[in-house]
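Notes for the one structure printed next.
Left out: one protein chain. Kept in place: all the others.
Entry: chain A
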Amino acid sequence: MPALVIESAGPGVTLQDGGRHGYLRYGITAAGPMDPLMHAAANRAASNALDATVVEISTGGVTVSAEDGPVGIVLLAPGFRVALDGVPLPDTVALTLEPGQRLVVRAGDAGAWGYLAVAGRLDVAPVLGSAATHTRSGLGGLDGRGLAAGDRLPVAEGRTLDGAPQRLVAPWLDRDGRVIRVVLGPQDDYFAPDQIEAFLAGPWTVSPRGDRMACFVDGTPLKHAKGHDIVSDGVAMGAIQVPGNGLPIILMADRQSTGGYPKIATVIGPDLGRLAQVRGGARLSFRRVSVEEAVAARRAERDLLREAVPREPVIRTDFASDFLLGLNLVGGVTDGRS
């Protein structure tokens, strides 16, 4: 059976599927992708089930190769730098990785999470029904840990792509992270109306210390009207809790299942990935929407994922000259526009 081999992986590169569902009542976090839309889109482009297991790539980057046969790959990593055996490729690409070739994915100017799906099935034993990795509790993936050099991921029912790498055309993955839509609550009544307005307006600066558990923002601290301790209740992905220091924390895929701070609002499902892709230092604000608007956005997203992801030939002039020079592979070559 062919296998995808991890040649090197930065911190935070993990296996993720659609998440571990059904065990929140026992304190088991769902985990799953930080950017659910891009995860599903990678699987869509690879003709897999939308919740199939993929490699989630952090800004730590990853280098992979194929062993015991070719491996068909779909990579969606907008903003990342991608190269196959030193030749730059688009950041959304389908290709067949032949044994001996190396695919390198490194952080670029934008984007926090990329998704590498194999065409076929990564053969990883599920734990509590899921291969999603939750490193804090050591569950799922490979022994509950992040991927590391030497890991070998067998590919069952693999399919390959004929010919040269192809660019995947999915402009809808290029989402603006400056305004994040939220539904107020469940504890918005812990804040006076002027503090709700201040929360929405921001602007908030995304802290670089975010991870799969939470996104932290800095700005003018919010004031609580009724204290900052509540008796613990459930926590959804995207819940925005406001602890005693008044600075919102947005709870993401690896969040705990329950929590004891008031939650002023909840990021809507379709904007979770948009938020996850925002890197430290960026500024954002929040926009209040109704449950009905959020559901409409969710429906639109589902409809997008019903369509095949178009492919087109890779054209070299797609690369910016600084990228080519940065790779130091083809000194003197320009993109033809400069």
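Throughout what follows, contacts are C-beta pairs under 8 Å (C-beta built on N, C-alpha and C of every residue); 3 or more make two chains touch, one makes a residue touch a chain; residues count from 1.
Criterion: contacts and distances are computed from a predicted model.
Visitor: Select, from "Monoheme cytochrome SoxX (Sulfur oxidation)", "KipI family sensor histidine kinase inhibitor", "NADH dehydrogenase subunit L" or "ABC-type polar-amino-acid transporter", the UniProt-recorded name of the complex's unshown chain.
Guide: Options "Monoheme cytochrome SoxX (Sulfur oxidation)", "KipI family sensor histidine kinase inhibitor", "NADH dehydrogenase subunit L" or "ABC-type polar-amino-acid transporter" narrow down to "KipI family sensor histidine kinase inhibitor" for the missing chain.
Visitor: I'm checking contacts with the chain that's been left out. Which of A:A9, A:L76, A:V217 or A:A294 qualifies?
Guide: A:A294
Visitor: Would you indicate which residue among A:A83, A:L200 or A:I230 is in contact with the undisplayed chain?
Guide: Missing-chain contact among the listed residues: A:I230.
Visitor: Using the definition of touch stated at the top, determine which of A:S8, A:Q101 or A:S137 touches the missing chain.
Guide: Counting the whole complex, the residue in contact with the absent chain is A:S137.
Visitor: Since one chain isn't shown, list which residues of chain A touch it in the complete complex.
Guide: Answer for chain A: residues 21-29, 127-128, 136-139, 183-187, 230-236, 238-239, 256-259, 263, 266-269, 291, 294-295, 298-299, 302 touch the chain left out.
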